[in-house]
Structure formats: C-alpha cells, structure tokens
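Only a portion of the chains appears, each positioned as in the full assembly.
Chain IDs A and B follow the sequence of writing; residue 1 opens each chain.
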Amino acid sequence: MTTTQITLVQIDNYGPWTVTPEPRREVDLQTLQSRLYADLCQQIGREDGYVFFTRFDNMIAVTNGLDRADHELIQESIDNRYPVSVSMGIGSDASPRTALVDATEVLQTAGSAQDGARTEILGGEVLPEGERTTEDVQIAHFDVIDVTGTYTDRVDAFETFIAIEQGYAALMRYLYEEHDSLSFFVGGDNVIAACPGLSEPSYEDAISHVSGEVDVDLQVGVGRGSSAHDAGMAAKHALEECRHNGTRVERTATADD
Amino acid sequence: MTTTQITLVQIDNYGPWTVTPEPRREVDLQTLQSRLYADLCQQIGREDGYVFFTRFDNMIAVTNGLDRADHELIQESIDNRYPVSVSMGIGSDASPRTALVDATEVLQTAGSAQDGARTEILGGEVLPEGERTTEDVQIAHFDVIDVTGTYTDRVDAFETFIAIEQGYAALMRYLYEEHDSLSFFVGGDNVIAACPGLSEPSYEDAISHVSGEVDVDLQVGVGRGSSAHDAGMAAKHALEECRHNGTRVERTATADD
C-alpha cells in the first residue's frame, strides 16, 4: 500500500502582485515563474522528491523524504531571493488525491490566495521517517509511442502539440476521477503520475481510454520506491523496456508482488 | 491585417541525450528545461518578442522584431552555456498557423529531431524591418472569471487544475482549427494566443464554445501592436477592463477600426 506525501506550494498574493501598480512585463513573469520552479526542483530533488510546475503559482510536489524543517529552509531561501514568498500545505495519505485535498485545506483554512496578510503559511501532515517503506510511492511515466516518427518529424509543431495536449487532458482527468492519481505533463511527450498502488489492468484501462477518446497512443513504465526519485527512476527504466519489447505497460517487480 | 513572425525553437537530439548512457535524474531535466526557457524569455523579450514553453523541447515564439542575427546570437549563447544546442526555424505570414507550418518545415527539411548529425539549423523567413507596421501582431489574453473565488479558495488544487487544463485544451484546439490561432497556457489561469486580425464576435464565439464544452467561463483582452510585447501589454490592460466592467471581451482600439 502506498503512502504519498504531497506538498502544495502556492505563491502568496501573486495575482495582485503581477498587476500592481501596473501589469508587469510578461517575459519577466515567465522568467520569474520558471526560475522559481527550477529552484524548487533542485531543493526538493536534493531529498529525492519530485515537484511539478502545474500552474506555476500553484505547484504540486511528491515530498516523501522532506520533513518540516526541510520545507522551512526552502521557504526562507525563496523569501531571501525572490520578490514573492510562498505558502506550503502538506498532506499524507494512501491516496495521492486525498493527500492533496488535505494539503490544500491547510492553505484555504489560513486564508485566501489573494489575501495580502496571509504569507508563508507552513503546516500539515508529514510522513514520519520511522514509518517510511519502499512501497510508499508509485510513479507512472507515460509517453506517446514513437512521437518523433508519428508527429514531430511529420506534422507542424502545433499539430503535434495539440495531440499531446489532448492526450494529457484526457489522461489526467481519467486517472484522477477513476484512480485517485495526480498526473503532470513534464515536457516533450512525457506525463508523470503519482498513483496509489495500481496494477497493470488499471494502466491498460487508462491507456485504452485515451486512445479511444482522443486517438493518442501511450505506453507506460511503472515503478515503486520510498521516494519519488526512487520510484520515478524505476519507472523510467520500465518505460525503456516498453520501447525495447514493444509493450504498452511495464512494471518493475516490488514487494507487493 | 496581421503579419506574424513565428520562430520554432527545438532542442537538438534531446530524446536520446536524456537517456544516454542512462536515464538522467528527472529533477535535473526539469531544471535544465525551465532555465533554458527562462533564458529565452529574457533574450527574446529584449527585442519585445514573446516565447512560450509549449513542450520545453519544442518552444514556439512570436518574434516580430528579431532578425536573423538576433537568432544567431541566441543560438551561440545557448551553445556556450548548456549541454545541448538548439535549432530554429522562422516563418512569417498573416496567419500564425501558417507561419508555424513554415517554421516547422525549415527544421523537418534539414533532418529529424533525433538525428545526432542535425544541429543548430537556422533558417526561414524574417519579416523585414522596413515592412513592419503597428498592426502586425494581435495578442489575446484570456483568463478564468474569478478563478480565486470560484476555484482556488474553494476546491482542492487538482480540481482547480483540471478545470483550467480542460478549459485550455478546448480553447487551444478550437482557436487553432476555427481561427488559425496559436494558444499557450502561461501559468495561473492565463492563456495567451497569437491571432490573425480577429474581431469581437470571433472571441465571443470561442468563449461560448469553451463554456459549452467544459463549463469553464473565460474573459479576454485583445491588443494590437508591431511586436508581441506591445500587443500583449495592450491585451493585459484590456483584460483589466473586463474585470472592472464585468464584460467578457475587451479590445483596445486600433487603426483597423
């Protein structure tokens, strides 16, 4: 059984800040958002977590391995180096979906995302170090079968982008509603999802759904571990197996087997 | 009439590089992708262009104002500072969609995105400085009506994300197929699109389509200018008008009126 620790990172009062006293230059907002995200990647990745850019003003991370002090250090570092600050809510549950609901509640209880007085909230439920196991996190890494041959080298770049975007929108919604999973587009033709302990049939089912709904063909590698990095690296290797074997779903063997 | 100059930026041989000799750490790939994008924002923004992260290994930019030498300097700078290099195809047309088809063709003609021997291609059609006008670029800036009150402060962060994602997927496909426009999610609840000279009815029509298909309510500010920055800043101000007036579509007056 999985136990996923999810952190929701939310920039404090960002909407108003971007238009006060006047709308700020778009390229500067994009630069700030991207570099803040990159910093979080390094800081959260240091302890083997994963963070996804999501909406940039709200970012979702799988933080098994990071305790409260780790979160506080990241908050302080951002406050020292950026013109904005962040609030963080943490939740832990067998279901990634539930963990995120709990994480969001920590922030919503404290105040609005656009409340100028609500800054640098930090709270929620950290999975204690002594309770961690190698089964805690399940990561699924999807990509489009032969995207280069089917799309990138053949149709224009926006047609390719539409296909990937429709595929992602269908997958992320289905995996959330049917399987309590949180899926994120991570660039190229790749989607990474944090899942509860799903088995092969669930993945085949999701892949069929996407093929049927938007005619985009996916394959997936699945991994398990005590952290997002461990599970995610196993998933990447499993995905390489899909490429070599021509299969749609590959999973690294775990103790649950 | 618009004349949009579009540049397609594509990382050379990226797929193979990310898994050679073995799959690289995911957080490092995310960091590299985000920082490369941030650098392009600053470099392209310097000349008043806009660039969108799109798929990160393929990025689309509105580059009215950047000539071939400007593109070359960016390519050289990236080659000096990153472990990867980029190829760039440029297209110019009244239709952003056609401009991108032309830009993509420059790269596809030169070779595959995963051809290790195809690096740092640069070619295509730059809009000559002497032919530029203040009507060249039309930018539309969409956001979700009262996203904070409707979603962010009320439902969990992934439910909010799904709504925005479904809204974006519906909008980007419709605007492309019906109106030859290129739309990009830019964070928060914001979508920026490069359009041909569309009038208010086209925008009301697109907004209705999205409301009907996925039940997400958008508003839009539209601007025009000789560059993406000029048009985009006018669009941001027009969007503020939507907020103040409670309207769905606002457009800054231009010479076409």
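Here is the rule we use: a residue touches a chain if its C-beta (ideal position, glycine included) is under 8 Å from a C-beta of that chain, and two chains touch if they have at least 3 such contacts.
Note that the structure is predicted; figures quoted are calculated from it, not measured.
Taken over the full complex in this file rather than the chains on view, the one protein sequence occurs as 4 copies, with 2 of them shown.
Rule of thumb we're sticking to: only the chains that are shown with their structure count from here on.
With centres set at the average Cα position, the gap from chain A to chain B is 23 Å.
Against chain A, the residues of chain B that register as touching in their complex are 8, 10, 14-15, 19, 23, 25-31, 33-35, 37-38, 41-42, 44-45, 50-51, 53-58, 60, 97, 100-101, 103-105, 108, 112-114, 148, 152-158, 160-162, 164-166, 168-169, 172-173, 176, 182, 186-189, 192, 229, 232-233, 236-237, 240.
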